[in-house]
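Excluded from the complex is one protein chain; the other protein chains are retained at their positions.
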Amino acid sequence: MDENTVNNRDEQDPSKSSRRNFMKNIGLLGAGVAAGAGALYSGDIFEKKKAATGESKVLLTQDNKLVEVDSLEMKVLAKNPEKLKLQEGREGIPGKRWVMVIDLSKCRNARRCISACQDAHQLKPEQYHMNTLQMQDSPGTAPYNMPKNCQHCDNPPCVAVCPVDATYKRGDGIVLIDNVRCIGCRFCMAACPYSARIFNWTTPKDADKHSGETYNVELNVPQKIGTVSKCLFSADRCREGKLPYCVSACPNGVYYFGDENEDAVTNGTTKETTRLSKLLRDNGAYQLMPELGTKPRVYYLPPKNRLFPFEPSTD
Amino acid sequence: MKRLFCLILLLASATWRLEAQNPGWPVPDDQKGKICLVKFTPDMVKQGEAIYMKNCQSCHGIPTKKNFAAIVPSPGDLSESKVGSQKDGELFYRITTGKVPMPEFRNILTEDERWSVISFVRTYHKGYKQPDPEKLAGAAGKRIRLSMAYDTVKKKIMVKAVELSKDGPQPAKGAEVVIFIQRYFGNMQLADPKPTSEYGYAGFDWPQDLPGDKRGNVIVTARVNDPTGSMQEALVKDTLTIGVPTDKPSLTDTRAMWSTRDKAPVWVILTYTLAVLVVWYFIIYIILAVLDIRKIKQV
Partner (left out) sequence: MEKIVNDLSHHIRLNKGFFIWMGFLVLAFLACLYAYTRQLQYGLGVAGVRDYISWGLYISNFVFFVASSLIGMLISAVLGLIGFKWVHPITRIAETIAVAFAAVAGLVIVMDMGRPERLAYVFMYARFQSPILWDVTVITTYFVISLLLLFLPMIPDMAVLYKRFSKLPSWLKPVYKVLSLNWTDHPEQNRIIHRSVYILLILIIPAALSIHTVTSWLFALTVRPGWDSTIFGPYFVSGAFVAGSAAVIIAMYFFRRNYKLQDYLTDMHFNNMGKVLVLVAFVYLYFNINEYLVPGYKLKRADALHLHELMAGNFAVMFWLVQVGGLLIPIILLLFRRMRRPMPLTVISVAVVIGAWFKRYLIVVPTMAHPFLPVQHVPENFKVYTPTLIEIAITLLSFILVLIIITLISKFFPVIPVVETAKDKGLDPLKSIES
């Protein structure tokens, strides 16, 4: 086929040439990668040239340390801070597999986790990354409170359906959303069996105040209208070695959070660290709807031996 | 006799004041006088701030901002005068023992760390003057030195406590030893505290299934943390290669339906591409053929 006719077809029907665009984009992507690599390389050479003068630079690292680096050693990763954040946010923290344990016997619906979460992620009161549900499994069984967030599944049905890689799973298990990429199709919301995902239907909370901020994919702020949002296991806090917002806000010791690879979880209230495997074994831990094959990273400890009565909320 | 009476009066008034401020959370008298054995330094304050932000801020908020959590009993803002008026020993005791819902930090923070938090909080208390540590030197309990080793035969961590007395080092008997293993969000206590034997030893069974890093390294801390204060806190921290070497692959290593485009299952990429190519081959073939119609003239 000659190139001309192909172009003609595209002109006749510009919006309907997905495959062509798509193939083109693969090409573009390749070109982009090559160009990027080229830029990095030339940047590197540039730095090396400077090093000939014996220069060294003082830099502020991400964990707020001042370091002196020989410019020969420096490598430009990305010039745009937002892009750098996005890149870092896609990689996750090496060697980690985050896991959350929720002890239902301790939850008395204080909803402190919810407000801490909503404050951190700039959410409106009806927007829940974490929501405490009043559950009753069957008519004969006792009702209980169940905090429910994104289960960060190892076989995430939501991520599978995303058309643009806007939501993705990281090597450390966290399922994140890049709201600079999200097209707002809401397929992921339809696919999630845990109703964990929410949408910015209208202008997000305090949008004017936060409009100038650099987008932090690990905190998912500022929230953007027309994009999906959800629990992030406080990926930003994990990076700093701190427990997630909800976990440290709980006054009742409901939450444990930690690294499965270390076989340890830390309680957000007592700050005590215990062995994950022992905690799960001793308490008969279970997962939400494991029959769906989603392989959640959140475990629940059953609501037994409660020290307080169940108080149904009016809602 | 008179002096004794005065002392009782003093103690009584002190207790009364305390009760008024913190009903139901008395601090034993022998703990109130406890002071930090070193001068607060800016570095210490900085360390204390970091620890505070990680462990305390979620309930107490940032000092002076009054953004503490709305729970009962109220945690309160630590810059307030009712905190400022308390002695160092009182603050130290409260941090150490906790009281529901406040966690007990005895095993979570070392004494130094607890003091550094106090040093940070004290920066918000006007007119606070640190009690001179020099005055108390020597009166703060026995000095202990710890050492630690792994016994490969017994599969135990052996901790030895030595008392540094004027007569030279001697085995410290009855020192309460706790073992911690460093994990990402805090130290994990290995077993219940154990007193040292008359030879100064305490042995802890090492769980054979505890993960270490890639090489099996674990950072183990042994601590003497005597609640009575008869011994000073002692600490030894070491990296031991006794954990199960753990190098789990990243969860995104395999190709999967849920993975990124680059890691799509090969059969999906092939099927999609092949189907598109075949169908569009025919479509483009037809378009070209139809355009050829123009060139055919009637004979």
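Some notes on this structure:
Residue numbering begins at 1 within each chain, and the chains themselves are lettered A and B in the order written.
By definition in this document, a contact is a pair of C-beta atoms (placed from the backbone, for glycine too) under 8 Å apart; a residue touches a chain by one contact, two chains touch by 3 or more.
Since the model is a prediction, treat every value here as computed from it, not as a measurement.
Shown chains touched by the undisplayed chain in the intact complex: A, B. The chain that is not drawn here is touched, among residues A:P81, A:P193 or A:P302, by A:P193. Annotation: of A:C182, A:L276 or A:L301, A:C182 touches the absent chain (contact as defined above).
Although one chain is not displayed, chain B still touches it through residues 257-261, 264-265, 268-269, 272, 276, 279-280, 282-283, 285-287, 289-299.
Within the complete assembly, residues 13, 15-19, 21-22, 25, 28-29, 126-128, 131-135, 148, 157, 160-166, 181-187, 189-191, 193-195, 197-203, 225-228, 288-289, 292, 313, 315 of chain A touch the chain that is not shown.
By definition in this document, only the chains that are shown with their structure count from here on.
Residues 53-55, 58-59, 69, 71, 101, 103-105, 107-108, 181, 183-189, 209-211, 213-214, 246-248, 250-253, 256-261, 276, 280, 284, 287-288, 291 of chain B are the ones that touch chain A when the two sit in their complex.
Contact residues on chain A toward chain B in their complex (touch as defined above): 1, 5-6, 9, 19, 92, 94-97, 110, 112, 116, 154-157, 159-160, 165, 168-173, 241-243, 245, 248-249, 251-252, 257-259, 261-266, 268-275.
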